[in-house]
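Every protein chain except one is present and positioned as in the full complex.
Up next is chain A:
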Amino acid sequence: MKRTRAYKGLNALVLLVLTSLVMPALAQTAEEKGLQIAQERKSRDEGWGDSQAEASMILRTADRQEIERKMRLLSLEMENDGDKGLTIFDQPADVKGTAFLNYSHAIEPDEQWMYLPALKRVKRIASRSKSGPFMGSEFAFEDLSSFEVEKYQYRYLRDEKLSGMDTFVVEQTPAYEHSGYTKLLVWIDKQHYRAHKIEFYDRKDSLLKTLTMHDYQQYLDKYWRPMKLSMVNHQTGKSTDLITHALSFRTGLTEDDFSQASLKRAR
């Protein structure tokens, strides 16, 4: 009896030593795995160049009243930096022709300009905020700007089934000091590395909003874009849908189309 027990104990010890020697080579920390997923996600979405979209925003109150806003979104992919974006507002009528230019940066404040047709002037907006509401919607500006690896620190949490898909659940902590969030939980499908659901946690670390992506379409045989984004604010009960009606890639836009001078031309 005694012998057997001692033998077993020795066995366990040997196993432990062996495992501790082998494990580091095989295993990956949750942080490393999270980063790896993010890098893969980014790499699968590189090279699209530029795009133009027509979109609507449907804003809803807690008691389901709704209102629609229309806009055009022009984007230019930038290497090693956040993308450049130009938003031209079409509706409501009193902001028609207002154009908003944004150079997004991962950990620096964005650069922002706005052309006000009623004032016939371009104004630069100097603000540290990226978390303000976009057109009074439940989307903050930082929710809409391009995904950059440097924007967050990552931690892989678990695998999960999300409406039949195999997904990774990754926790992302914003690197930007003035972000409105403490963390994001992102569900990324294992097949195409597309985000399907994002939970946003506010400064007191309670769930603020959930974003879900719907109706993914593939462009240029490679790039996946959701035709509908739904953001629900759990604290206020308000929600916003961002719907893309038309989207085209490689339309020949250049940096000139994203200059301050271009703002006045954009109609």
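By our rule, a residue touches a chain if its C-beta (ideal position, glycine included) is under 8 Å from a C-beta of that chain, and two chains touch if they have at least 3 such contacts; residues count from 1.
Keep in mind that, in the parts below, contacts and distances are computed from a predicted model.
Choosing from "Nitrite/sulfite reductase", "Acyl-CoA dehydrogenase", "ABC-type polar amino acid transport system, ATPase" or "MMPL family transporter", the protein name stored in UniProt for the chain missing from the display reads "MMPL family transporter". Contact with the omitted chain, checked across A:100, A:168 or A:193, is made by A:100. In the complete assembly, the contact with the undisplayed chain comes from A:135, out of A:30, A:135, A:165 or A:247. Residues of chain A in touch with the missing chain: 59-63, 65, 67, 89, 92-95, 98, 100, 112, 114, 116-119, 121-129, 131-136, 140-141, 178, 180-181, 202-204, 206, 235-236, 238.
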